[in-house]
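The complex appears here without one of its protein chains, the remainder shown in place.
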Amino acid sequence: MNVLTRLADFFAALGHYPAYILAYLFETLFLIVFVMVSLIAMIYIFRKYMARLQLRIGPNRVGKFGTLQLIADSLKLVGKESILPSGRDDLPYRIAPIIVFLGLVMGFALLPYGPLYFIGSLTVTHSDVSLLLLFAALAIMPIGEILAGISSRNKYAVVGALRGVAKDVSFEIPMMISVLALVMMASAKTANPLNLTNLVEVQFIPYGIPQVIGLGVFFIAMVARASFSPFDMSESDSELVSGHSTEYTGMRFGMFYMGLFGSIFLSSLIVSLLYLGGYNGPYSGYAGFIFLIIKGLILVLISFTIWLSVPRIRIDKFVNMGWKYLLPASIINLIIAGVLTLGLGI
Amino acid sequence: MVEILEESTGKDGRRVLKVAKEDLVQLMKELKGQGFVHLSLITGIDRKDRLEVVYHLQNLEKNEYIAVKTETLDERVPSVTSVFTSANWDEREQYDLMGIVFEGHPNLKRLFLPESWVGHPLRKNYDISKVQYINMDENGEDYATFDPGDGW
Amino acid sequence: MMGSHISKPDEHGWVELNMGPQHPSTHGVLRLKVKLDGEIVKEVEPVIGYLHRNAEKICELDYYCDSMIYFDRMDYVGAMNMEVGYLEAAEKLLGIPPPERVQWIRVVMAELSRIASHLVWAGAFGLDLGMLTPFFYCFVEREKVLRIFVEACGSRQETNYMSIGGVYQDFNDKLVHDILEFTEQFPKKLDDIFNAYVKNDIFISRTKGIGILEPEVALDYGVTGPMLRASGVDYDVRKAEPYLVYDKINFDVPVSYKKDNLARFLVRFEEMRQAIKIINQAVKKIPDGPYFNPKAKKSLMIRLRGEGEVYARTESSKGEFGVYLVGDGGVKPYRVRVRSPSLKNLSVLPYLAKDQMIADLVAISGTIDLVFGEVDR
Partner (left out) sequence: MIEVKEPKKELPLIGTMKAMAVVAKHLFQKPVTVQYPEQKRELPDRFRYRIFLSLDDCVGCTLCEQVCPNISIHMQKVDRENPRNKRKIYPDVNFGTCTVCRNCEEICPTDAIYLTHVFETARTRNSFTYSPEELSLPEDEVIK
């Protein structure tokens, strides 16, 4: 029993197809609300956490404990004039932030969220290849950033976009190879390992334990994907002003900003789903969603600590790292996974 | 060997050598050979009838600090950039603020003020009551103007 | 931003990029005209003067005692060092030596402000490299130093604490107590900050072996201070030509032979530890006595006359700070010339940053420790 069928049952009087169409619509709406709420929560948590690490208090004026600060900030961003640079390439310039945001929402739509008390499973998409779809959706966001960099006709932005390309190329392959190892391990237990739900449910032992190297490689790749320090070369604020988003203002900039925080949360959820057992846990039939969120939040806090305490790595060093260390490590991890699956039958 | 016109000790106990400006570069070369590898400071002094240029040199091994003085009547002094690289910016600064032309300097541009600034502010006859405003043209280069409406 | 729009590459295929004067990493108003070949910096031309006030001219128009506040505003993160530098020259020219007590007080204050200056540098260097948090730890500590300054003289940054022939206000027991309290807890905090930086592999990879400055080149460009010492030249004005009472204090001059960014970082941190050592000794040794030379009584402040030429140099937090004063017997100086160490240190940037990456250009300009009040004056 999941949300979709419950909604469809609710609208059953309208007939089979209209009921499902309406159910999907409402589900998408719920999802977007969830994404927005989690984004605001993410930015609030980041600002509070950063403030506490830096011996400050953080937002505390608007609302109790500054909880309404983010709403005020987003209102400010919406109300701001969007300044368009004169030499821009108009269409890519306008659609780039939308692409980033769309990629983010699609990523969230493909995750299995696990069951929550009486509502049942919160999973939105029921596809047998949701793992592939998820990584396809994840690959959309960098395209938006590159488009933004090239179309805004600014030298800083172009250098940022070039760095972004170099970065993406160098972590993408190790990331996919470490996911391949996961699929290999899962294929021994389930007939359809490309389905994320199956992939999570076969993790009696979280895959992070047999595949420590894979977890490390994947986590680094996910940090690089979300592009915060130490891997924020493409928008390094002290070198390239703001990288690909230099020429963006107002809500367009806000979309990049939300894309950044959203992808931190998204990558934390993905890591906890793939490697830390996702929504598995005691009473997971009732509280699976809560387990997932807790695991995700712990990873988010770790990510924030990394962001705040580690200097930016240089782009050539990162490319070096991607090809010389991450790629071999992920291949070793693949071999280990093979040995574990075929030899020991875990 | 360079003819030293006058050798004295300043109020701070430092040796002061005085040379004609024709001998300056030669003297600098000799001093550098003697271990004065660090040209610390170039100062121009407007003595109203003449311009005085003071070079402070330092010998790190002997821990000695001396001043070399030269004078000019026509605002022209040979550049010592061929001997000390550090003279480059110092001479540009003195050209900028004092109006001393260093002959043989590779890149004698103003250091602080925009190129179109009128006058050299450290001169005693510089009129500070005339305000100059600085603005930026389309290429990002600064220029100075007397018109307050044009400046920022 | 002006000049950051795409233009046609030049004959080498290099693109000109204009960093600054408003750029997050330029510590004020430095403008760098950079020629880029992809990520590689081919040519750098610093353009300075955006904070130029011509302090030398203003000092010429003012009385000897008034110039102090313009010296405060040169190196505004470590103002006491500038005051010491100016007074070294002015007191020699006017013939008003400070009493013994004042000399010890000045040493304490100069070293405190050296700590304050280096802390700003350490935090800002972290920001240059993309470390957000240690910046705040540095500033929390710096705030404690500034609190001592407020207690001593009523101002945080532009202190105007020292006057010709003395200091404006005397030390008291509470100040000594506060300073000792600070020096007691500071080394532990400093170690924390230090560890937050150097334990980091990425920090090491960003600094080690980058921006190598050979000692011959450094001397040729007139580089002084921690940058010169990080290049392996053991030279410190406090040792070579002791002013105030530095010859009565036991301290070491940190030197590194590695010549790179990391060496400069380590030298500056070691200088802070040595400064604590100096303060601890000096605070306890402050003798009793007048805090003002009676020859420079308050009502006579504007009637001091000086004649002759004096060049005095001190070791400020940036390097060798020299003041050349020429007096003509009047109540105002005839010519004031300042040797600002940051300016000389900046002039070596085009040499250091050639053929490095943009990220390293930022890191190198961070290690130079630029303060634009002093560069532009």
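Chains here go by letter, A, B and C, matching the order in which they are written, and residues are numbered from 1 within each.
Following the convention adopted for this analysis, a contact is a pair of C-beta atoms (placed from the backbone, for glycine too) under 8 Å apart; a residue touches a chain by one contact, two chains touch by 3 or more.
What you are looking at is a predicted structure, and each value in this text was computed from that prediction instead of being measured.
Q: For the full complex, can you list every visible chain touched by the one that's not shown?
A: Counted over the whole complex, the chain not pictured touches A, C.
Q: With the full complex in mind, choose from C:Asn200, C:Asn293, C:Ser316 or C:Thr367 the residue touching the hidden chain.
A: In the complete complex, the chain left out is touched by residue C:Asn200.
Q: Can you say which of C:Pro97, C:Gly154 or C:Pro294 touches the chain missing from this structure?
A: C:Gly154
Q: Of the residues A:Ser82, A:Ser187 or A:Thr305, which one touches the chain left out of the display?
A: Only one listed residue reaches the unshown chain, and that is A:Thr305.
Q: Of the residues in chain A, which ones touch the absent chain?
A: Against the left-out chain, chain A lists 49, 51-57, 60, 305-306, 308-310.
Q: For the chain that got dropped from the picture, name the residues of chain C it touches.
A: Given the touch definition above, chain C has residues 62-63, 65-70, 133-134, 137, 140, 143, 147, 150-155, 158, 160, 163, 168-169, 192, 195-204, 208, 234, 252-258, 262-263, 266-267, 270, 298-299, 301-302 touching the missing chain.
By definition in this document, only the chains that are shown with their structure count from here on.
Q: So how do the chains connect up here, line, ring, star, complete, or something else (other)?
A: Shape of the chain contacts: a line, open at both ends.
Q: Can you name the chain that lies farthest from chain C, using the mean of each chain's Cα atoms as its centre?
A: The most distant chain relative to chain C turns out to be A.
Q: By CA centroids, point me to the most central chain in this structure.
A: C
Q: Centroid from C-alpha atoms only, then distance chain A to chain B, rounded to Å. What do you get?
A: Roughly 60 Å, centre to centre.
Q: How many angstrom lie between the CA centroids of chain B and chain C, rounded to a whole number?
A: Once rounded, the distance between the two centres reads 23 Å.
Q: Going through chain C residue by residue, note those that touch at least 2 other chains and give them in order.
A: Residue numbers touching two or more other chains: none in chain C.
Q: Identify all positions of chain A at which a residue touches two or more other chains, and write them in rising order.
A: none
Q: Taking the complex as given, what residues does chain B use to touch chain C?
A: 10-12, 14, 16, 37-41, 43, 45-46, 54, 56, 60, 63, 65, 67, 84-86, 88-90, 93, 97, 111-114, 121-122, 128, 136, 139-140
Q: Can you tell me which positions in chain C touch chain B when the two form their complex?
A: 2-3, 18, 48-49, 52, 54, 56-57, 60-61, 89, 92-93, 216, 219-222, 233, 235, 240-241, 308-313, 320, 322, 324, 326, 334-335, 337, 339, 343-344, 347, 376
Q: Which residues of chain A touch chain C in the complex?
A: 50, 53-56, 87, 153-156, 158-159, 162-163, 229-230, 232-233, 236-241, 246, 307-317
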